[in-house]
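Read the structure below first, then the notes.
A protein chain is absent from this complex, but the other protein chains hold their places.
Showing subunit A:
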Amino acid sequence: MMLRIKRVPTVLSNYQKDEAEETARRSGGCGKNCLRSCCIPGAKLPLYAFKKVTNTQSEKGVRGNENKEPPVAFLDSLVLGEWEDRMQRGLFRYDVTACETKVIPGEYGFIAQLNEGRHLKKRPTEFRVDKVLQPFDGNKFNFTKVGQEEVLFQFAASEDGEVQFFPNAPIDVENSPSVVAINVSPIEYGHVLLIPRILECLPQRIDRQSFLLALCMAAEAGNPYFRLGYNSLGAFATINHLHFQAYYLAVPFPIEKAPTRKITTLSDGVIISELLKYPVRGLVFEGGNTIQDLSDTVSDACICLQDNNIPYNVLISDCGKRIFLLPQCYAEKQALGEVSPELLDTQVNPAVWEISGHMVLKRRKDYDEASDENAWRLLAEVSLSEERFREVNALIFEAIAIGETIAETLLDEPDTKTQSLEIENAITKSSHRPMVAGTHECLVLQ
């Protein structure tokens, strides 16, 4: 059996609308100034090259020692400036700052936005929701088809270790640049898409390299209110072309305020906790000796979920230092007819932002009646059951343990015997072996 749901897809690009006409037109001169081979020769875009940060603890602002001024402030100047420019050029489908928004009074502080324009002028489309990994399909809409004016800049690691900015850099097709583009249906100011190695046409699927890039973007923004999010297929991603979303909203999200319980600390310092007192069950990853450690652990967990065909959402919070991983089953329930009609009527698609507590509502009635209870009721439907969450956790911890073992084997090889002995000692001293600990403890918690 194949599970499908019907939903109104969100339009992320102005070039997504005429998809139907486009397939009809087939080949010929494009004339849209897109990012495909027809238009890309000679094209230029700003390039922001970020400095690779290795230590998660060496964040800016700690103990008052501000880093030296980069040539361009990433978030405050580049993202906001380019975004405002596109706004004044009228590239967005609506003015998101004209959408009413409020913090719902209550314990959690869910944030509601009334967005009547996001949904308009689109017919419901069928989505297959039972396959988290699907091959890239060049015939469907993908980000190489957006107009270059929707792309804000290229985003890459700096080659000389310092932040660099080039207002007019050629697009290096060979090295498939990662780009930041606007989302023409923004849910808050500064809503953008990060599209890793756009020309490689990767399907919506996490890999270590791309996830690290997303973390680097969060770190580069250096503002806890600029967050990145990811939706897998089956968890309300609409476009099967690898992308993260990000936007700026200067209030804490309810998920960030929820208490957590530590499950384990891995040997590389990454701490994994479980969300408590929150309607959606999920894991929180933080710490780690380097940003890469944190990134790799989360990536491995995501890869495990997608390989096991479990839809999930990811929120990258606190400048890339805290990551929430939320496996979900709403679309599956919806396809099986297990979601109540009242919830379906709201047409809220619980993707990463909704799960984090930022509810984008499409009807005035739902906005006016928004309450802690209503938000909770919706999100509770998204969550895996306690039992299923334990099973999924076991899978994740197993995958992370394998990741760790591989890392350690790789480390061991060039090392002398004494060093590996030291590692063993360290492990015995700590009274548990990190690889096993995760799975084990997770079972104990039942």
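What we mean here is this: contacts are C-beta pairs under 8 Å (C-beta built on N, C-alpha and C of every residue); 3 or more make two chains touch, one makes a residue touch a chain; residues count from 1.
Everything that follows uses one rule, which is that contacts and distances are computed from a predicted model.
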| item | value |
| --- | --- |
| Chain left out of the displayed complex - its UniProt protein name, from "MMS19 nucleotide excision repair protein", "PAS/LOV protein B isoform 1", "Mediator of RNA polymerase II transcription subunit 18" or "Alkyl transferase" | "PAS/LOV protein B isoform 1" |
| Contacting the left-out chain in the complete assembly, out of A:Ala157, A:Val173 or A:Ala250 | A:Ala250 |
| Contacting the left-out chain in the complete assembly, out of A:Pro9, A:Pro196 or A:Gly287 | A:Gly287 |
| Contact partner of the left-out chain, one of A:Leu276, A:Leu344 or A:Ile402 | A:Leu276 |
| Full-complex contact with the absent chain, from A:Val8, A:Cys38, A:Val72 or A:Ala394 | A:Val72 |
| Residue, one of A:Thr10, A:Thr260, A:Asn313 or A:Ser356, that touches the chain absent here | A:Thr260 |
| Chain not shown, touching residues in subunit A | 57, 59, 61-64, 71-73, 76-78, 80-85, 88, 95, 97-106, 109, 111, 165-167, 189-190, 224-225, 248-252, 256-257, 259-262, 264-269, 276, 287, 289, 318, 321-322, 426-427, 429-432, 434, 437 |
